[in-house]
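Left out: one protein chain. Kept in place: all the others.
Our next item is chain A:
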Amino acid sequence: MEFRSRVEQDTVEVQLSGRLEFTDHDRLRDIVELLDGNGLRRFVLNLSALDFIDSAGLGMLLILQEEAEQRNIKLVVSGPRGDVKRSIDLAKINEIVTIEQ
């Protein structure tokens, strides 16, 4: 998985691309660090360029949700498509995390 981030006012948008899977735990640490930006209120995970997510990757979304909550930051997952959307639906992640198409 690769990612790039963009800051705009009180929002950070992180665009993930490639595959988010069990070998990506080290990158998760880097993304969590982005939550520590000053004055951050909203954290958008843009999945529109993500091709694949496995169960470990879904667990990482939940970890990010918890980390955001602890900092009183709103986390939004945006733009999942194809197999990624199917996996999110199958795991009912939308019951816990805000998903925006």
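As a working rule, a residue touches a chain if its C-beta (ideal position, glycine included) is under 8 Å from a C-beta of that chain, and two chains touch if they have at least 3 such contacts; residues count from 1.
Convention: contacts and distances are computed from a predicted model.
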Looking at UniProt, which of "Act minimal PKS ketosynthase (KS/KS alpha)", "Carbohydrate ABC transporter permease", "ATP-binding protein" or "Fe-S cluster assembly protein SufB" names the chain we cannot see? "ATP-binding protein"
For the chain left off this view, which of A:A49, A:L62 or A:V76 is in contact with it? A:L62
Counting contacts across the full complex, list the positions on chain A that touch the omitted chain. 19, 21-23, 25-26, 28-29, 32, 54-56, 58-60, 62-63, 83, 86-87, 90-93, 95-96
